[in-house]
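A protein chain is absent from this complex, but the other protein chains hold their places.
So, chain A:
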């Protein structure tokens, strides 16, 4: 691409994005007698995205993974929380929202709804750079270069409208558009979930290539654990608006510290006709986030739950020497002195 690579201010050890105490509660219509209910969609979430990594986020519907993504982009205003982008606080006299959004871009699940139906592909991609002060001519050139890079021949595709493309092609356009501002962080919110399997693989490969070529960092949100494992360096597991576990992908998938992460990985179909799943790892549906369970939110479905789990909220703490400080879980079994029979006495 034409412009120079964006400046790396804080050096490689500085996390690209630090998220502290992110909270979003949505008010929902109360009952007949007026009590207002709150959906605690994201309820105090902390994490870091390191430079050059792919952080995967998994969890079931209502766990807050998509809300978290939207809060990061300020597509929804958070109730509380701090974002630090490469050492600079976002907003509050630090990095402006406009500059933050140039450096952080997002690709959504619905490839059609996220494109303007009245703009050609080329105009959609060139729109962002023009808003940010790039000359129209240059912006269009950049759009052509990106189309070529995502595997769409500009001479054939630049003048097309979104409805003239297949789902896979549209998602390529969305990726090109996200890259047009030369961002450093790409948030991919179920970006391949709506695609057919044979097309999904093509787009995943493209994402890996682009990451290498442009030195990108990804926040990769998906409900498909196989895909998250394939893409991610580290994985965060969310449950009902809280972080349950975060750590290296291999550790979270193979040596999960939180019973929920373990149940989630064991719920994946086995792919082996001789060893089919014989027992469901956990019973029931995820509870309603309007009235989440007290204490550890997972205790209503957890096989290890004891009475302490319904009263004490677990902290997100490092889980032992194997995991190291990079592997954290919020479970009373790993919290010394928590009162759970499997926890060490303090």
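One rule holds for everything that comes next: a contact is a pair of C-beta atoms (placed from the backbone, for glycine too) under 8 Å apart; a residue touches a chain by one contact, two chains touch by 3 or more; residues count from 1.
In the analysis below, contacts and distances are computed from a predicted model.
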item: Undisplayed chain, where the name is taken from the UniProt record, one of "Peptide ABC transporter ATP-binding protein", "ATP synthase subunit a", "RagB/SusD family nutrient uptake outer membrane protein" or "Na(+)-translocating NADH-quinone reductase subunit D"; value: "Peptide ABC transporter ATP-binding protein"
item: Contact with the hidden chain (one of A:89, A:205, A:294 or A:310); value: A:205
item: Of A:70, A:229 or A:327, the residue in touch with the unshown chain; value: A:229
item: Omitted-chain contact residue, chosen from A:96, A:135 or A:277; value: A:277
item: Footprint left on chain A by the chain that the document does not show; value: 60-61, 166, 168-169, 196-202, 204-205, 208-209, 223-227, 229-231, 233, 253, 263-264, 267-274, 276-286, 288
